[in-house]
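With one protein chain withheld, the remaining protein chains of the complex are depicted in position.
Each chain carries a letter (A, B and C) given by its place in the written order, and its residues are counted from 1.
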Amino acid sequence: MQLNVLFFAQARERAGVSSAILTLPEGACVRDALDALVREHADLAPLRAHLAVAQDGVLVRAADALRDGAELALLPPVSGG
Amino acid sequence: MQLNVLFFAQARERAGVSSAILTLPEGACVRDALDALVREHADLAPLRAHLAVAQDGVLVRAADALRDGAELALLPPVSGG
Amino acid sequence: MATLSHEPLDAAAATAALQRRDCGAVLTFLGTTRDHHDGRHVTRLSYEAYEPMALRELEALERESCERFEIEACTVAHRLGEVPPAEPSVVVVVASHHRGPAFDACRWVMDELKKRVPIWKKETYAEGGEEWVSGTKLEG
Partner (left out) sequence: MATLSHEPLDAAAATAALQRRDCGAVLTFLGTTRDHHDGRHVTRLSYEAYEPMALRELEALERESCERFEIEACTVAHRLGEVPPAEPSVVVVVASHHRGPAFDACRWVMDELKKRVPIWKKETYAEGGEEWVSGTKLEG
């Protein structure tokens, strides 16, 4: 399956890109996506424990299933206001 | 002694005047002023228990002494804001 | 600086005056006139004050709010005379480093204003009649 990954704030700066296409085997979950992203962008590793992940704009957990074609957003701790 | 009395809000409407000169014997206190004012303006009587009184802009109590030439203000319950 | 004004209050200017480079929060409270009160339709609202004393009390509220709360500035303006519906009769602006004290201070100023400041509100009703709004006896 393919996912469109969006990187924000520190995640964007550490990955060096603001978006990327990620290809994963069928049945992959959020954890698998993070594993693959950290393998590809090693600088994301220190941030990983602090990241939230949204699939198509909805927060998901590590074990949640991914949907082919979804938009996956890596969201560092927020500091709006 | 002479006092310049100011009437506000309901007190002004009940007295029918916004100010008046009140003459009292030396040694008079706030209570004496109120007694005299209610005698002169009977419609003030129902309001009397609810009035606060300021002498030269400072709240005073019934037994407080009056100063010759002072400004005495009759202040109904306040409702600003 | 406290203000009593017979003209419309400029809440935007009062707010802008307290936007400071060292403050992270500016809170503006507008007490606006309502066209209903206790089920009656209000067609006219007007305010009267014992002006010199009211102004001193508003100034005291500004000063005391800065002493009681972690805020940097506070201004209070109250309108007098007739106030059309939806226009502000009172504007309180508080600036602070952090937002918590701004909320606390602004609320305190409004609570105190209603208890301490010699200002009176009169309502005129569509059904006829007018009434001084029941208020709080001043305590020395």
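Keep in mind that, in the parts below, a contact is a pair of C-beta atoms (placed from the backbone, for glycine too) under 8 Å apart; a residue touches a chain by one contact, two chains touch by 3 or more.
The structure displayed is predicted, hence computed values, not measured ones.
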Neighbouring displayed chains - absent chain, whole complex: A, C
Residue in contact with the excluded chain [from C:Ser5, C:Gln19 or C:Ser134]: C:Gln19
Residues of chain A in contact with the chain not shown: 6, 8-10, 12, 50-52, 54, 57-61, 73, 75-81
Missing-chain contacts mapped onto chain C: 11-12, 15, 19-36, 85-88, 97, 99-100, 102-103, 106-107, 110
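The criterion applied here is as follows: only the chains that are shown with their structure count from here on.
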Computed distance of Cα centres, chain B from chain A, in Å: 75
Intercentroid distance (Cα basis), chain C paired with chain A, Å: 50
Intercentroid distance (Cα basis), chain C paired with chain B, Å: 26
Residues of chain C touching at least two other chains: none
